[in-house]
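Starting off with a structure, shown below.
Only one protein chain is missing; all other protein chains are in place.
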């Protein structure tokens, strides 16, 4: 008997035939792109402003206000404070089917403040910075939304374009709360992208993720004079940890379980009456993860049972793995190839060369590769994202553009620097154009929407999305005030 | 060998005044002792025969038959197969109150076969031997019972004398099953003794003890190709063990918990679907031990809960700590002093000197101390005995005589050697006389019975004996066939 | 950053061009096969005799004698008792290069005795049986060796053919001791096969494996009266086990570590002065496994360190993963296709249908598939074999034939039944022919030997075989007497 790692074996459907090469289509595309070139600098400026705001998850007040202002002035109807989150919103234009959504993020990361120079130098020491390029993410998506809206209006093409302002992707799970509130239910297709080091569409996936804090309540006693009177919450944490370690052998090998002890007792003199463990579990499949998670909860219950303590669990986050969409990836790939890669000015080249000397590229990407379109990504990443939940509700397509110097690691001062300057802005403009062209394909060719939906139904294989959030759980609006991430 | 901790602080009541020194009493005693001297050799021979039988717990068929035969021929009425145990019996004579019981044991220990020589030399290699001197124990008690019966009959003293043949003290818990069957319920006082290295009465105690096998049932799977399909019973054992270790800090320091893993899986290639842990817990107080034991059971449940396995517990043994009786100890002490210690012949002295060179006395007893009466024992031993259960039902008195060369460890080839020869038999005769004189005190002076009962009520402080054995548990009649002890 | 499971990405070289299709080659093949048809029944009878002997590892005296007799009478020179193992031998014929080895196994499995009927029925209850078809394995390999020898002699083709009688594959590691003794050092190529449910060549691999017993020595003490005087060997086992569990997160996910506790203490009353854990570790790469194993040994040392006990490790087994050989697989595949699959008689078909109803095929093989040649196996099995060590010394090719009804699990009564009858013997004859034809290719076309060596050098990538056995370790000739497997 043998066991193999489940890689994705996918046959690329040849959806595109003669129709998409017709003259009318080509003309429409040219009009759309010309219109976008005229608007590019404005959104580059927007992205720079958000980069300077550098607001962390759920605190992106000025960032979201700026995007809302752009969209409102372009004629979009806004729905604000979705799911009770001050910075979550959608902006819609048009009516009827299809409803095409575009996701935008705009939260920064703690501690990554950086100037746009090729050496580590904070703008404000210790302050947040856009190390994941979400300033570009939100701006490109709004840029695409405004552009396609103008095109639909001009060409009188029916349908609805909608921008989603989705806060706190970095650990706060904004989209998951928006999903629970039904924000994506009437969409036909969702398009999204992410800043990166290469230009490529993706049918890759990632890991479903559930995390929680397990809190144990015991009974304090003097540790020297009356340890038998105490019931140690730390003992419960230790035993839960031990139990989780024993669990590792008996879950699928792709599973990841990791934990830290966030409270290990107050003073050695006293039997701890409180202790806390913060645990993540991940797996490429949410239903499998559900089963694993249930066993982790039993480990926590066992810790309490064996130590005569009480356990409470607070769910912190829960994200589905991304359900990839073959049809949308093929569309993104085609439009990427239509538009071509990114070319640096001599100044940008000099910056890129200087920056390249500060890191060793782990993904094998070399300087220059930004000029090409890479093959469609097909692997499973060991990361997690709240895009995952959206992708199980609506067919969702994903791609990256080279907003960073190739080889740059995410969440680094280098990616922060690129995100605030022309290199990042070029990648952002390419992303906006790919989003707009692909939306245009979907608005004008119902078969493309059908293909996306067909692949969605095939891949989810009957699984119905169900939010893992408890009904009464509120968004952790202040999660950046204290929690580690 | 015993380790003891001194906790009992007791004022010895002065029960004995002028009455016991009256001429009639002295005469009666002299008559009784004279009668016993005539019978001593017969019971020395009985003890030697049982020493040669050397039958282990619940298999003492010939040993118990020999004692029954002696008692039956002396006119006692036998009740056999008490509690469904073939070798458990009682033998009664007389009628009415008081009912005075005398306990007798007769089981041997595995692997201790030994000749009556002062060097290690097995009679039958690997065979059992009387390393705890129970051949003397049962014989002395029967000797006393027969003697007091003759005295009561002759002097027409009312009351009932009863000998209890109690099997399998060494790990089998015969008295506990007899107690559950109600065998001691109508007794007023129980007298007992034990072979040892000194002549002394005891108000010491020992540890209450509960033991069980915890069995875990999981699901087998190939450990290399499908470990995630398996549920490991060994993991459950490991986690239960871990939990018990964490428990140690939070129980009173006098507690003892010890376990072994009696089944740790069948083959490394296979996720174990069965594993077993065998655990003892002890504490000087049974009610406290009950609470500790409940927490150990929770540790076992936690092991199963965390590993998705099933747990079953089989209680193996349960013994109360001994409830000491001050009044009876004082009576024993007085009679010991009346009779005096043990004096060796030159041959015995030579044997004793040779034997003494083979060990280092841990209890500080030196050769020669057998000639004296030691002070009343007041410490708590870290051993357990099924006499404990009896002592919570009836006021029970205990003492030892020097049946071994002083300093000899119990359960040794040295103690086995002494138990089969004149040194042991001298101690046995002393014990029989102390038992008989004390029974005589009780039959003739109701105040003595009242004093024993008063101290019993004071010490148990309202605690009512309740057998810890499950209602459906049968005596482990074959426990010596396989179980470690 | 992403991590992917390392699958084998291989380009099949097109080694075979016009040369192998030349008329002379075809004629030679026909001669060889004709000769083999005449000898097939004799070796079917040999296989049946070994099936009836059913001798377990290192005890295969009659089985090896029978094969030696066949080879000696065919003119082979025998080297016996290789590596001090009574049943390990080689039989050579010819001289000079190339030296082509063929492996033969012949050990049975405990408890699998079975009649050749389609329901579970032991020939001798509890006796061993050929559940892994090694009776066919050894016989087919000897059959091929004798046949190619006759062909070489007749055609005056230079080179040396050598049969290896390799005992105790099932857990005893015979080839590993033979390898340490240098038995394979002068070979140019080794050919081997294995009974199975399909006809296919293999470039698959399996897991390198190291196993050992870790023994801990502490200090006994009475667990109730002097636990502080004891040093628990069981504690050391528990802590080593715990440490191994914590290790799981920090080794590559393809690693397998599994253990049982083979001695968990003698009696609850006594602090255990001895305890033992039996641990396996596996990984697709031996150098990686070496690093993991070193950390497991540290876990054992840590167990001893923390508990004041002493640790001794006895290595039980150590097998390299199989180093697959692309060139040899292609040759096997070609010869398999030349010969075609296996066709059942009506009686065999009826047997196969009846047998199929007794199991559910896990590998997806259906009845009828034995008539075809399956695609080359390219996956990694989570099993281990002592062929692994040979494959890192000499280029080694592997294939299976359908000796079992397709879908039959190995190590089952079903596979035992097939191995003793015509279904198994047909697969065996096909295997012998594939071995012989492939040996002929190698003897007559030096480029084929070169191709095998080139792929060997490429795949081992500089790694030099080094036996993991300690220099003083003797073969565990009596490992079947007691050890679990």
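When the chains are written out, they are named A, B and C in that same order, and each has its own residue count from 1.
The working rule: a residue touches a chain if its C-beta (ideal position, glycine included) is under 8 Å from a C-beta of that chain, and two chains touch if they have at least 3 such contacts.
Only a predicted model underlies this, so the values are computations on that prediction, with no experimental measurement involved.
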{"item": "Residue of C:99, C:187, C:238 or C:442 touching the missing chain in the full complex", "value": "C:238"}
{"item": "Contact partner of the left-out chain, one of A:43, A:193, A:216 or A:259", "value": "A:259"}
{"item": "Contact partner of the left-out chain, one of A:172, A:218 or A:241", "value": "A:241"}
{"item": "Touching the absent chain when the full complex is considered, from A:47, A:139, A:192 or A:211", "value": "A:211"}
{"item": "Sole contact to the chain not displayed, among A:190, A:279, A:405 or A:449", "value": "A:279"}
{"item": "Residue of A:361, A:383 or A:454 touching the missing chain in the full complex", "value": "A:383"}
{"item": "Missing-partner contacts on chain C, residue numbers", "value": "1-3, 227-228, 230-232, 235, 238-239, 242-243, 246-247, 249-253, 271, 295, 298-299, 301-303, 305-308"}
{"item": "Residues belonging to chain B that touch the chain removed from view", "value": "242, 245-246, 248-249, 253-254, 257-258"}
{"item": "In chain A, positions touching the absent partner", "value": "207, 211, 222-227, 234, 237-238, 241-242, 245, 256, 258-269, 271-272, 277-280, 282, 381-384, 484-485"}
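Note that only the chains that are shown with their structure count from here on.
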{"item": "Innermost chain, where centres are averages of C-alpha coordinates", "value": "C"}
{"item": "Distance from chain B to chain A - Cα centre to Cα centre, in angstrom", "value": "72"}
{"item": "Averaged-CA centre spacing for the pair chain C and chain A, given as whole angstrom", "value": "48"}
{"item": "Residues of chain B touching at least two other chains", "value": "222, 225, 227, 238, 242, 271"}
